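Reviewing the structure listed below.
The complex appears here minus one protein chain, its other protein chains still in place.
Per-chain numbering from 1; labels A and B assigned in written order.
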Amino acid sequence: MHAPVELADIAADVLARIRDRAPRVHCITNTVAQNYTANMLLAAGAVPSMTIAPEEIVSFVGGADAFLVNLGTFDEERRSAINVALGAVQTARMPWVLDPVFIERSPGRAQFARDLLAREPTAVRLNAAEFASLFGGDAADEAASRVAKACGTVVALTGNADIVTDGARRVTIANGDPLMNLVTGMGCAGSALVCAALAVETDAWLATNAALIALGVAGEVAAQSARGPGRFASWILDALHDLDRVTLRARAKVS
Amino acid sequence: MHAPVELADIAADVLARIRDRAPRVHCITNTVAQNYTANMLLAAGAVPSMTIAPEEIVSFVGGADAFLVNLGTFDEERRSAINVALGAVQTARMPWVLDPVFIERSPGRAQFARDLLAREPTAVRLNAAEFASLFGGDAADEAASRVAKACGTVVALTGNADIVTDGARRVTIANGDPLMNLVTGMGCAGSALVCAALAVETDAWLATNAALIALGVAGEVAAQSARGPGRFASWILDALHDLDRVTLRARAKVS
Partner (left out) sequence: MHAPVELADIAADVLARIRDRAPRVHCITNTVAQNYTANMLLAAGAVPSMTIAPEEIVSFVGGADAFLVNLGTFDEERRSAINVALGAVQTARMPWVLDPVFIERSPGRAQFARDLLAREPTAVRLNAAEFASLFGGDAADEAASRVAKACGTVVALTGNADIVTDGARRVTIANGDPLMNLVTGMGCAGSALVCAALAVETDAWLATNAALIALGVAGEVAAQSARGPGRFASWILDALHDLDRVTLRARAKVS
């Protein structure tokens, strides 16, 4: 296992590589979160693209370094684009993240998420309700590890504390601030940040940790001066943009 | 009639109930305003959802406490989703709000709004141009009351001052700040806030008043420190998030 300070250092390394390499992240994501997701990626140093047109998605994905599938807007065009894009993504062995937003509210969306899971995403980021909808039962640590092993994916189960596991390794990240729950698209943008990290770090478990530690610490820094959700939404982007190794080491709460 | 201080207190009560119960508000709204509307609902303590896919809209609406129809994006998919959703909304006797954005610019949109009005929304929020397009003639106080009575709905006619009437009762709310007109989606988000209020207050006239008083007062508070429209868009969310009874009592301008 990695010591906490080591994981904070890896988060700093991954951020430095994102800033240096400016990886392209193609996002098929919901219309509510598109703008904020793009701004989060830009603040981290990555380059977003967002087209969903099936006839050009392969061209876009072909130039990308990582791919995000977020089910928050569940229309015919996006479903078609996701299917087409994943062919190109898998041929290129490109990392991709599944964010199965709100699947607990819609059986059709849950089934689509199950089909996507069978295509082996590099990581799945979801909350407890989405986890229960996708895998049944409770969302305890053991279940997350079992699912990660069975599906061959990194599971990032987010909540008051985030659990990140690849089946063999597991870490709990206790960073963040309650204001993060009052900004729409924060979780969606977090999944995009995981994509950016996967683009520059081949160990998917370390990359996922790095992204979630960075976002949580940025949230804590932002909450020091922005005590309302409106300002906080902007301040956290600035905190992520400025995040440095010293702050990550001082604040990362991993166990 | 209610005394002004009483309406300010009711606004404080309604806000407290929204924060306590976290009602779910499902919004079929335009792509420009989706993000801001979701953030406004979150700042008030409500939980937004925004799907427009006809095949899952009933699942989402089934778990909601109020429903918003905003015509700002007027595509085939939304029209279909609105029709499907309203069946479920009416079966569940769930409150819903119609916001007939820009109907004065498009005859097809105006006709669709008239058809929706026949399905008896709990409240209609619109400006003078939209009122004239929907009901003909001028948008004077008397016309608003007549329409409210005839349609069995609360009419919230917004402008420099907002008029809220259910045909029997009428109030004028003179809160707000001109900067509110320089933030896109402010009116759309205001209609969503009316939905959140309707979810926790069965007297639709009181609920609509409460939401518009709260938003107007939040705008005044925000404008004290944010004198440009960019900052103001965030500051008003923070003011709404922090809004308390003392501020509402001191600032509500109802007559």
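By our rule, contacts are C-beta pairs under 8 Å (C-beta built on N, C-alpha and C of every residue); 3 or more make two chains touch, one makes a residue touch a chain.
Because the structure is predicted, anything quoted here is derived from the model rather than measured.
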Query raised in the report: Taking the entire complex into account, which one of A:Ala12, A:Val25, A:Ala43 or A:Leu116 touches the absent chain?
Result: A:Ala43
Report summary line: Touch with the missing chain holds, among A:Val14, A:Ile52 or A:Leu117, for A:Ile52
Report summary line: Across the whole complex, the chain not displayed is touched by chain A residues 31, 34-35, 38-39, 42-43, 48-53, 55-56, 59-60, 63, 77, 233-239, 241-242
Query raised in the report: In the whole complex, what residues of chain B lie against the chain that is missing from view?
Result: 30-33, 35-36, 72-75, 102, 105-109, 181-185, 227-231, 233-234
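In this text, only the chains that are shown with their structure count from here on.
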Report summary line: Per the C-alpha means, the centres of chain A and chain B lie apart by a whole-Å value of 33
